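My structure is below; once you've seen it, I'll send some questions.
Note that one protein chain is taken out, while the other chains of the complex remain in position.
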Amino acid sequence: MQERRKETGGISLDDALGASEKWDFEPKKKKPELYLTIPPKELVFWALFSAGGMVTAFLIPIHVAILGIAFAAGWLPDDALSYERVLDFARHPLAKIYLGILVVMPLYHWAHRFRYAVHHQLGVHGWKRLVATFCYGTATLGTALTVWILLRI
Amino acid sequence: MWWLRTRAYRRFAAREATSLFAAAFSLILLLFLFGLSRGRQAYEGFLRWLERPGTVVLCAVVLAAILYHAGTWFRLTSHILVVRLGRLVVPRKVVISGLVALWLLVSGLVLQLYARF
Partner (left out) sequence: MELTLRIRRYNPEVREDPWWDEFTVDVEPWDHVLEALHEVKWRQDGTLALRRSCAHGICGSDAMVINGRNDLACRVLVKDVAPKVTVEPIRGLRVLKDLIVDMDAFFDGYKRMLPYLINDEEPPVRERLQSQEERERFDDTTKCILCAACTTSCPIFWGDEGYVGPAAIVNAHRFIFDSRDRGARQRLQILGEKTGVFRCRTTFNCTEACPRGIKVTQAIQEVKRAIMFDRLG
């Protein structure tokens, strides 16, 4: 047996299969840690874009239809948009949050899409900082204005 | 301009362009709220602007764009999001139907808010 092993230069079957010589413990399964602690900038922009897209898809169409078309066509009850009724609604803190989201999220959605449209479709390959600042800056400005106006109501 | 080359690319560009109309409506909403914050006269002045035929045409265009966005957004979501109910994987068409149903529900709720039906 010994000679044969030397000839073939092989290792024993036991060694090849890695069988234990003694009682052995598998190493403890490590719990997966948190992957990232600080969100990268791009993630923030993309998450805002994604949330903005949701708001734009679900909430904006009905608002456009009502404010932009139904009201002018006279399909709403007479006092639906009366000053008192709307003011009464808008003064509620939850209403302010809702209106804030309604105005602000599509702006961030636009900012992200427009920024990349400028680079990838209009072919502007440089000025990356400027374009990004313009887009997100405009959205932030819009947010600030919205907050200011909502606080004044 | 690569995005003019094929129909699929042009549709992609149109989809991206809808974000402009979304931003435009945000501006309109902002002016609405601004008028509200300035008092009765300013607010009612804005309402009169809303009633102008030019504004209605603008809003019709905005609505078309936003509906196109919603349609492409739902279709896209159904392609790239795997919806699971426990171990059951929901088929794509059901996901779209679910999103549309949710959209109808939300729209109905908002309409209730305005019109108090």
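Note that the chains are named A and B in the order they appear, and that numbering of residues resets to 1 at the start of each chain.
Convention: a contact is a pair of C-beta atoms (placed from the backbone, for glycine too) under 8 Å apart; a residue touches a chain by one contact, two chains touch by 3 or more.
Bear in mind the structure is a predicted one, so any value in this text is a computation, not a measurement.
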Per the touch definition above, residue among B:V57, B:L76 or B:V94 touching the missing chain: B:L76
In subunit B, positions touching the absent partner: 2-3, 6, 9, 12, 16, 76, 79-82
Those residues of subunit A which, in the complete complex, touch the missing chain: 18, 20, 24, 26-27, 30, 32-36, 39-43, 45-47, 116, 119-120, 123, 125
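The definition used in the following text is that only the chains that are shown with their structure count from here on.
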Between subunit B and subunit A, distance of the C-alpha-averaged centres to the nearest whole Å: 17
Subunit B-touching residues of subunit A, taken from the complex the two chains share: 52-54, 56-69, 71-73, 76-77, 80-81, 83, 86-87, 89-90, 99, 102-104, 106-107, 109-110, 113-114, 116-117, 121, 123, 142, 145-146, 149-150, 152-153
Residue numbers on subunit B that touch subunit A, as the complex places them: 1, 3, 13, 16-17, 19-20, 22-23, 25-30, 32-34, 36-37, 40, 43-44, 47, 50-53, 55-56, 58-60, 62-63, 66-67, 69-70, 73-74, 102-103, 106-107, 110-111, 113-116
